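Have a look at this one before I ask anything.
Here we show just some of the chains, and they stay where they sit in the whole.
Think of it as A, B and C in the order they're written, each chain with its own count starting at 1.
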Amino acid sequence: MPFVSIRITREGVTAEQKAQVIREVTETLERVLNKPPAWTHIVIEEVDTDNWGFGGHTIAAIREGKAPLPGA
Amino acid sequence: MPFVSIRITREGVTAEQKAQVIREVTETLERVLNKPPAWTHIVIEEVDTDNWGFGGHTIAAIREGKAPLPGA
Amino acid sequence: MPFVSIRITREGVTAEQKAQVIREVTETLERVLNKPPAWTHIVIEEVDTDNWGFGGHTIAAIREGKAPLPGA
């Protein structure tokens, strides 16, 4: 442990960005919670935009301007 | 919050059906639990039928008649 | 299947409210996606307010007015 799941929409995040997030979150957990990196697993789970609902609408619809952006 | 994960088998659910589920579950959480839609995130996570086990068999095998449907 | 996880903050949701959410979400999945209730499992996972981060702050801090409510 720890085990971290990071769910984001599938919208072109690069391998380099994923590696950066993994590096930084592992470092945070080591420094703040004293968790050894060798025990730390992090998965980035990408979800299609018509599978992610926000404010009652899909992100796909929000991106296409067919639904309001919550809080906008 | 809330954050809702809905896992289903990947068996042809349409974008319209996903949008309907997202709309209705968001509305339920707002009416019953007073959770603002602008804070409500819902993800629909589709799983291949040979990755989903039910009653000790994969859904793929059950669909192909190679394994019994539990409770049938 | 389906399996639904609903994460909310632990802030006094009653057993009746939980039962209502379970009833409605099961009904939505049956009507919209044709998923049999006898295969539908829903868990409501309550998270303490200092374990839930929103906008970079804990919900506990936001509730106590020590941190801004995102989008307010």
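Remarks
By definition in this document, a residue touches a chain if its C-beta (ideal position, glycine included) is under 8 Å from a C-beta of that chain, and two chains touch if they have at least 3 such contacts.
Bear in mind the structure is a predicted one, so any value in this text is a computation, not a measurement.
Sequence-identical chains in the complete complex of this entry number 6, based on the file rather than the 3 shown.
The criterion applied here is as follows: only the chains that are shown with their structure count from here on.
Mean C-alpha position of chain A lies 19 Å from that of chain C. Each chain gets one centre point, the mean of its Cα atoms, and the points for chain B and chain C are 15 Å apart. For chain A, residues touching at least two other chains, in rising order: 70-71. Note for the complex: chain B touches chain A at residues 15, 18-19, 22-23, 25-27, 37-38, 40-46.
Those residues of chain C that touch chain B in the shared complex are 1-9, 13, 17, 20-21, 24-25, 28-29, 32-33, 35, 38-39, 47, 52, 54, 59, 71. If you check the complex, the residues on chain A that touch chain B are 7, 47, 50-58, 60-61, 70-71.
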